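Note that one protein chain of the assembly has been removed; the remaining protein chains are unaltered in position.
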Amino acid sequence: MIKVGLVGYGKAGKAVATVLAQDARYQLCWIARRKTTEQTHLDGYPMVPLVGLDRCDFDNWFDSHPVDAVVDFALPETVYQYADALIRHRSMLVSAVSAYNSEQQAFLRQLGEVCPVMSSPNITLGINFLLMAAKMLRDIAPFADVEVVEQHFREKPEVSGTARKIASSLGLEDEHITSLRMGGIVGHHEVIFGFPHQTVRLVHDAIRREAFGTGVAFALQELATCPAGCYSFDELMMKKIRHQLLAQEQT
Amino acid sequence: MIKVGLVGYGKAGKAVATVLAQDARYQLCWIARRKTTEQTHLDGYPMVPLVGLDRCDFDNWFDSHPVDAVVDFALPETVYQYADALIRHRSMLVSAVSAYNSEQQAFLRQLGEVCPVMSSPNITLGINFLLMAAKMLRDIAPFADVEVVEQHFREKPEVSGTARKIASSLGLEDEHITSLRMGGIVGHHEVIFGFPHQTVRLVHDAIRREAFGTGVAFALQELATCPAGCYSFDELMMKKIRHQLLAQEQT
Amino acid sequence: MIKVGLVGYGKAGKAVATVLAQDARYQLCWIARRKTTEQTHLDGYPMVPLVGLDRCDFDNWFDSHPVDAVVDFALPETVYQYADALIRHRSMLVSAVSAYNSEQQAFLRQLGEVCPVMSSPNITLGINFLLMAAKMLRDIAPFADVEVVEQHFREKPEVSGTARKIASSLGLEDEHITSLRMGGIVGHHEVIFGFPHQTVRLVHDAIRREAFGTGVAFALQELATCPAGCYSFDELMMKKIRHQLLAQEQT
Partner (left out) sequence: MIKVGLVGYGKAGKAVATVLAQDARYQLCWIARRKTTEQTHLDGYPMVPLVGLDRCDFDNWFDSHPVDAVVDFALPETVYQYADALIRHRSMLVSAVSAYNSEQQAFLRQLGEVCPVMSSPNITLGINFLLMAAKMLRDIAPFADVEVVEQHFREKPEVSGTARKIASSLGLEDEHITSLRMGGIVGHHEVIFGFPHQTVRLVHDAIRREAFGTGVAFALQELATCPAGCYSFDELMMKKIRHQLLAQEQT
């Protein structure tokens, strides 16, 4: 059983907690969150406030509440608060924080020299698979026409970051992204490959926010078998299929 | 430009000829077919009848009409007719024949010791990609529920062989295949992965038979860069993406 | 603004309350529910317990909390509790109760002689539209092959009642229903019409339970313009389009 500390308890963080709570392979041991309160527990978990907590405090908290992994859904700078504790305990880190600046990225790489670190702005398993599969088909059939279509709820303001990432990873101009805003669609992404005599569609439908939890669970499981190092979500997926790819080479 | 001899000129063979004729990378040099006729040309191509043609005759034909590759859409036993010529010319073979018996398979492997040989019962690029991608996602997320749905024209008698192959390669019982027969649907295959909080759909729609041609063109292009050996369609696809997979290992 | 009393406050009832609360055309005035409690309010609404409440009590409640409409998501027999009050106030009734027996149905018809009554076991707007549209296409093109496919979360035990209703309204045997159980799919229904040279797909995806609320809002809005009578959801939809259908007749 992997013991987990969850840093960040917004909507995504809460959804991750829900998923981990239902999975016997994980034990959610504590929550660290920004919002200050007098409570010591939240939804049944011991809770520590991030604000006003210096590294030393976090070290103490960590010592009294040791975990095998920290899952981070908080702000970029939060990593500085728990890094020392993480290193001392040789715990692993799964970070879904999206906007690390270059200094913070360098800091993560240093962390990766001591601990297994996985950092990915989108931690949904299905979306990451879509990205990987689309890149593969693009390599195999660069002559196919490719379009990215995303559909989301009416209020979502911008082109989905996921759609942008898919397009850029396929070398597509933004004009090949179609964004439709309609009703209450949670999140629909589709990559369409038009061949002269056949069509391939890779489709992802998000059902609810808990999908982040499935991705975190996957990352924890894989990272637990990895040596110290910095990993992307892609690389953890590749690990599961590489044996098969290499096996084929020797046939 | 790759010079090609086409063995077998049924509906699939004809469709392949159409595609190769439109692609400047290939030159279709001759056709060999079962049906006997007094004509020496067919659709503008020199034609040789397969019936009554012994190995020696084929050798002569091949010498006077040399090609870099034979594409075979004929019957399993036809390989014996052109094998000698293929070996002498070190030409390559792309075979879409589906029902080789074990003796014929052994013969193909011998051929593969001298010539580059690709043999695959389904030579559609999109379907082969679907197979590969589905296997990967199955490896990555064995906990997801998987269903295979295929839809074809009303008269198609049995469960599609492709759907069976997808299911068996995913370790699924036949009860996870749904076959719908409706109107004039050319060929629709869908592999659905149901996760707790998201759904991934891999969808292939055949538009017309010429899709076989796209697969043949791909196989010829890839095989032309391969040493002698026996290859599956999968392996040719893998070759295009392996560099990327291995590159990531070293990061 | 239509004043509403909500009878039944299970998951569906709650979702309806949420939707009505966000729609300025409706005012949710009170809730009646089975579960007994000492509270007099629930989620901010005045609350009355159904258990132990006789007709007379309900009359008093209704007199002190008058509404234009009752929305019923409770048990079949509950209608007897509020019928007198409904009649005295000439309020309308929107009932989503599914299993009225023949006696209860007769009682509803009597109610319909005095009040506008809409009763439908499935009160989702999109599903009701799918049903109507599918019936129309079946009438127009009885020669097309038709299949009903439904996909729901892994735990859903039986064939979806909606799929059964679609199939029976189209005169299809149950063998033309395909039920797939996968992951966490909320509710996907698809009616596929296979023509010889084209395919039509009518697809409904439920996003969340609040979809019931959209149907209730629609029914209330339409029923408010109807004289006393018993209506199906279908008939309320038809009312919106009949003018257009009849207009065409006179061209």
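Miscellaneous remarks
Every chain is named by a letter (A, B and C) in the order it is written, and numbering of its residues begins at 1.
Definition applied: a contact is a pair of C-beta atoms (placed from the backbone, for glycine too) under 8 Å apart; a residue touches a chain by one contact, two chains touch by 3 or more.
Given the structure is predicted, the values throughout are model-derived calculations rather than measurements.
If you put the hidden chain back, the residue from C:N60, C:Q105, C:S168 or C:Q198 that touches it is C:Q198.
Here one chain is not drawn; of A:R88, A:R109, A:R154 or A:H243, the residue touching it is A:R154. Chain C meets the missing chain through residues 19, 124-127, 129-130, 132-133, 135-137, 139-141, 193, 195-211, 213-214, 218, 230, 234-235, 237-238, 240-242, 244-245, 248-249, 251. The chain not shown here touches chain B at positions 183-186, 207-208.
Seen from chain A, the chain kept out of the figure touches residues 144-147, 149, 151, 154, 178, 180-185, 192-199.
Everything below uses one rule, namely that only the chains that are shown with their structure count from here on.
Compared with chain C, the chain whose C-alpha mean position is the greatest distance off is B. Counting the residue numbers used at the interface between chain B and chain C, over half appear in both copies, so the two copies meet with largely the same residues. The mean-CA centres of chain A and chain C are about 40 angstrom from one another, to the nearest whole unit. Taken residue by residue, chain B touches two or more other chains at 193, 195-199, whereas all remaining positions touch fewer.
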